[in-house]
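Every protein chain except one is present and positioned as in the full complex.
On to subunit A.
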Amino acid sequence: MDFQVVVLAGGFSKKLVPLVSKEVPKALLPVANRPVLSYVLELLEQSNLKDLIVVVEGEDAAFLVGGWISGAYVDRLHVEVAAVPEDIGTAGALRAIAHHLTAKDILVVSGDLVSDVPPGAVAAAHRRHNAVVTAMLCSAPVSGPADSGSSGVKDKTKKAGRYNLIGLDRSKQFLLYIATGAELENDLRIQKSILRAVGEMEICADLIDAHLYAFKRTVLQEILDQKDTFQSLKEDLLPYLVRSQLKSEILFNGAPQPEENANEKVASQNNQVLLSQILSNSSRPNFHELHELGSYGSASSRRTHKCCVYIASKSKYCARLNSIQAFSDINRDVIGEVNHLSGYSFSAHNNIIHPSAELGSKTTVGPHCMLGEGSQMGDKCSVKRSVIGRHCRIGSNVKIVNSIVMNHVTIGDGCSIQGSVVCSNVQLQERVVLKDCQVGAGFVVIAGGEYKGESLAKKEK
């Protein structure tokens, strides 16, 4: 397909403290007991995109991620793991590995994406329109995360900020506007020239940028070279391309320029235009071409470039693990509503209990639950809508609801865990009550402790 994929796997994201630790970078956070990165890799594999570069922030994290990938995907994918310095931003990360890029088009995907939208479809849309960039958009969940009841009040103020503001043309194929930075805080500023050219623009607040982009490589490299202040793909580079689409500054001065602009173009262009029109079901040339022509045959034909979107259908799942809330939500969704993503086959009770797990008497594991390999549970326990990792030792009379318990966790008798995340190697002594808490790796909660809405972690030295 001549697509090269760059997976931006991040590093030790500060937003996810205390879930991430020195041993577990963001990419390896478990979603239904396997690293989140595996969801992206398998998604790409399904679309037959096997030539990958995984970019990780920080050498340590890169080492961990690299180790895991070489173990899990050794024969299946051709993966290169590249380490880049921390905090250089998504554009910075791409700049750092730009010399590795050789294919005609580059697919950039965030490593924290959990989705079942085929990236191949995005790539196809990109090629069809001969776009410089194609972004994948997903519909926002209708009522937000399931347990947003508690944050109902905040919802109204957060709403506009959480989703993206995206301007599309009438056919919903071209990206005309994307809100950035201050515009999310203040008023939207819409370029009149674009609006004039297209006539009608729909601004949607219910779409999420899935952070999966297809770029034309020459364009990507050129911009990264020239605009050395650009830090973020989403906030700098993409808005820049969108803004300048009718007055393209891209020179196409890379190597493949001749084949792109010279005589071959003339021959193939017509076919391409025709084809794209048939595919896009429009009988008239789109506004880019009209604008390019100018009117009254003005001497300087304008250069334009196309920014496209691929809008995933509403039934598809798409989420990014970029906050603690998202971590809980995604875990719950993967073992619940979208369990086909987990890759496991669920039992008749709609749950997965590893054959090697041991359950005490009168212990119930409800639907939408997962119990990992070698975990043991005492008597009269109850597990609802939760994920429990490998080799956990859980005492008796323990209640676990809406929570994620990672590997090697010890839970004493009579604990109650609700809406919380308990990381690996944590020890909860007897009668601990956690509600909406996060417990960092290796932490010990002393017997009888009661916490609500807190983040517990070992002090970093």
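Note that in this section a contact is a pair of C-beta atoms (placed from the backbone, for glycine too) under 8 Å apart; a residue touches a chain by one contact, two chains touch by 3 or more; residues count from 1.
Throughout what follows, contacts and distances are computed from a predicted model.
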Missing subunit (named according to UniProt) among the choices "Translation initiation factor eIF2B subunit epsilon", "Protein kinase domain-containing protein", "UBC core domain-containing protein" or "Cilia- and flagella-associated protein 36": "Translation initiation factor eIF2B subunit epsilon"
Absent-chain contact - pick from A:M201, A:I324, A:V401 or A:V444: A:M201
Residue of A:D112, A:D236 or A:D329 touching the missing chain in the full complex: A:D236
Touch with the omitted chain, as defined above, among A:N48, A:S70, A:S193 or A:S356: A:S193
Touch with the omitted chain, as defined above, among A:R34, A:K247 or A:H354: A:K247
Those residues of subunit A which, in the complete complex, touch the missing chain: 156, 159-160, 165, 167, 180-193, 195-206, 229-231, 235-236, 239-240, 243-244, 246-247, 249, 290-291, 294-296, 298, 300, 302
